[in-house]
Each structure stands twice: as structure tokens, then as C-alpha cells.
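Shown here: the complex without one of its protein chains, the others still in place.
Right after this comes chain A.
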Amino acid sequence: MLKSMYEWLDKRIDITPMWRDVADHEVPEHVNPAHHFSAFIYCFGGLTFFIVVIQILSGMFLTMYYVPDIENAWKSVHYLQNEIAFGQIVRGMHHWGASVSIVMLFLHTLRVFFTGSYKHPREFNWVIGMLLFFVMLGLGFTGYLLPWDNKAYFATKVGIEIAASVPIIGDAAASFLQGGEVVGAQTLARFFALHVFFLPGILLALLGAHFFLIRKQGISGPL
């Protein structure tokens, strides 16, 4: 049944080569943890992606209850955490997943650095990876404000003050982040937009480029 459905589609739109492109390539022994246990260090990149997928899924569920306005933001988080079935688990996954993804990303960066994998011909993919790192930090910074508790509010206030102290571009950066005279309704709205639309969009585009280049160039050889 499934097979005939697949064949029906394949005859018309020829999907086999699409997934074969992704699926059919040899993975070398030196990155395979089944052959060398120490090769688990090559798993950090994949694990970062895995946690990012968890973040996207849990975040999608959180937006079913979250209300990005200063009257209701905290209340909606409080409600979803205490009243909704599995709300605490979903918020817990998103909250702790943020830290775990930073840790995994950090370990992945260190693996690439210490194995010298950023060298010719993979310079460009290293740069994309660093941009991914900044986007992830941006996601962490914008997401921190959204629960709208004291910790979130005052950390963001200090963060914006620090941004404002940068010469030349500081004031522009601070007013871009803050959106108004004080850290308030406009700040929350734009942090929500950045956290949920802009930054994930950039993240996915960069991830696509990252994976495309890995596929194109292959994994760096053994040391």
C-alpha cells in the first residue's frame, strides 16, 4: 500500500533522487561512534541540531498559550505551567533545552576548532557556524525576556543599557531593541517577534547552508 503510493508519486514527480541525494553517501569510520567510542565528539553537531528541533517543537506548543503583552505574558506562562496538562514539561523542555543547546553548540565548536576542521576548504562553513552561534545567543537573549518575571525584566534592562553604552551604534541598537522610552510593552512585542519569527528564520536559513556545505565538502578526514 505505502509502496504503491510511493511509486505512484515517484512516477510522476521523480522523488527518489531527492532523498537519495541526502541519503546516499558514505560516512567514514573515524566519525562513527560504533567503531571508535571516542568518535562521539563528532556527534555534538548532530545533537545540537536535535536539540534545536526540540526547541522548535516545544516553542510551537508554547505559543498556543503564550500571550506577548505585558498584562498577560507572565499570567499566561504561569497558567500554562500550572494548569495545562504537560505544560510544565513542555516549558521545561524549552527552558532547559535553551541551556543544553548552548552547551552542545559550544562542544561542537570546540570539536571543530581542536580538530582543525575549519581549515581549507571548509573556511566558509566555519564562518556560517559562527553566525549560527550568534543567532543562538540572540535567541537566548530575546527568549529570556518573554516570561516577563522580575529576573527577565531586569536582565533585559541591563542588557539594553550595556548595548546603549557602545559608542556610535549604541543608541540605535538600544532603541531598536527597546522600541520605546522604557523596557515595556513595545520591548516585549518586538522581542517576541525576534524570538519567534526573525531569528528562527535566519537560523533555519543558515542551518540549511551549513548542512549543504557539509554534504558538498564531506566531513574532514581523520587526524
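By definition in this document, a contact is a pair of C-beta atoms (placed from the backbone, for glycine too) under 8 Å apart; a residue touches a chain by one contact, two chains touch by 3 or more; residues count from 1.
Please note the rule applied: contacts and distances are computed from a predicted model.
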Per UniProt record, name of the chain withheld from view ["Circularly permuted ATP-grasp type 2 domain-containing protein", "Methyltransferase domain-containing protein", "TonB-dependent receptor" or "Menaquinol-cytochrome c reductase cytochrome b/c subunit"]: "Menaquinol-cytochrome c reductase cytochrome b/c subunit"
Identified contact with the non-displayed chain, of A:Val77, A:Leu177 or A:Leu199: A:Val77
Touch with the omitted chain, as defined above, among A:Val135, A:Ala152 or A:Leu194: A:Ala152
On chain A, residues whose C-beta touches the chain left out of the figure: 11-12, 14, 17, 21-30, 32-35, 40, 43, 46-47, 50-51, 54, 70, 74-75, 77-78, 81, 88-89, 91-100, 102, 110, 113-120, 122-123, 126-127, 130, 137, 140-141, 144, 147-155, 157-159, 162, 165-167, 182-184, 215-216, 218, 220-223
